[in-house]
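Presented below is the structure to which this report refers.
Up next is subunit A:
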Amino acid sequence: MSLLRDLFTVLMVSAGGFCFLAGTAGLLRFPDALTRLHALTKADNLGLGLIVLGLIAQAPGPLGALKLVAVWLLAQLAGATATQVLARAVRAEGRDSP
Partner candidate 1 sequence: MSAALILDACLVLLVLAVAVWTIAARETFPAIAGFVSYGLLLAIVWVRLSSVDVALTEAAIGGGATGVLLLGAAARLTDRAGRRPAGIGLRIMAGALCLAITAALAFVILTLPDPAPTLAPQAVAGLPATGVGNPITAVLVAYRGIDTLLEKIVLLLAVIGVWCLTPDDSWGALPAPWGTARQDDAIVLLARLLAPVGVVVGVYIVWVGADDPGGAFQGGTILAAMWLLVMMAGLIAPLPATSRRLRRVLVAGPALFLAVAFAGFAMSGDFLSYPPAYAKWLIKLIEAALTLSIAAMVGVLVIGPAVRKR
Partner candidate 2 sequence: MTAEQLYGLCGAGLVGLGLFGLITAELPLRRIVAFNLLGGGAFVVFGVIARRGAAAGLGGDPVPQALIITGVVVGFAATALAVTLVRRLHEETGTTKFDQDELPPETVKLSDATLSGGNP
Partner candidate 3 sequence: MLQAGGSLLVLALMLPVIGILLIMSLDARHTGKIALALMPAGLAVALAIAARVWTTQAGLEYFIGGWAPPLGVALRADGISAVMLVTTSVVIGAAGLFARAEFRQPDNQPEARAPLMFWLLLLGIWAGLNAVFLGGDLFNLYVALEMLTFAAVPLVCLSGKAETLAAALRYLLFALLGSALYLLGAVLLFGAYGTLDIALLAARIAAQANMASPVWPLALWVALALMTVGLLAKTALFPLHLWLPPAHSGAPAAASAVLSALVVKASFFLIVRLWFGMLPGLTPWLGAQLLAALGAAAILFGSVLALRQARLKLLVAYSTVAQIGYLFFVFPLAANPAASTASAALAWTGGWMQLVSHALAKAAMFMAAGLIAETLGHDRIAGLGGVARVVPITVIAFALAGASLMGLPPSGGFVAKLLLLSAAVSQGLWFWAVVMLLGGLLAGGYLFRVLSPALGPLPAGWTPAARIPRDRQAVALVLALGAVLLGFAPLKSYDLLQFGRPAIAGAVTR
């Protein structure tokens, strides 16, 4: 049982890590600010979600699991707002096309 749980965690966290890697690759390779933001947020939200999911399996109790979910939600909120503000700033400066 414990082995199965550990395996689940390893899988999920690795998948999450891969998402982060992909997001970073997008950040570096995509041509302009908006597409970069797009790549970054998509991949990172998913990546963090997967990692949190993997870690919930290891959480000491329901309270710990709840805290992990809260972390994910807060990161979502912060990420979404930051992206929104950044995107508007990019548009305002007229740099949305390469």
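Heads up, the rule we're going with is that contacts are C-beta pairs under 8 Å (C-beta built on N, C-alpha and C of every residue); 3 or more make two chains touch, one makes a residue touch a chain; residues count from 1.
Regarding candidate selection, all candidates are chains of the complex that A comes from, given by their letters.
All values reported here derive from a predicted model rather than from experimental measurement.
Engineer: Which option touches subunit A in the complex, given 1, 2 or 3? Just the number is fine.
Structural biologist: Considering all copies, subunit A is touched by candidate 1.
Engineer: Where on subunit A does candidate 1 make contact in their complex?
Structural biologist: Touch residues, subunit A against candidate 1: 74, 77-78, 80-81, 84-85, 88.
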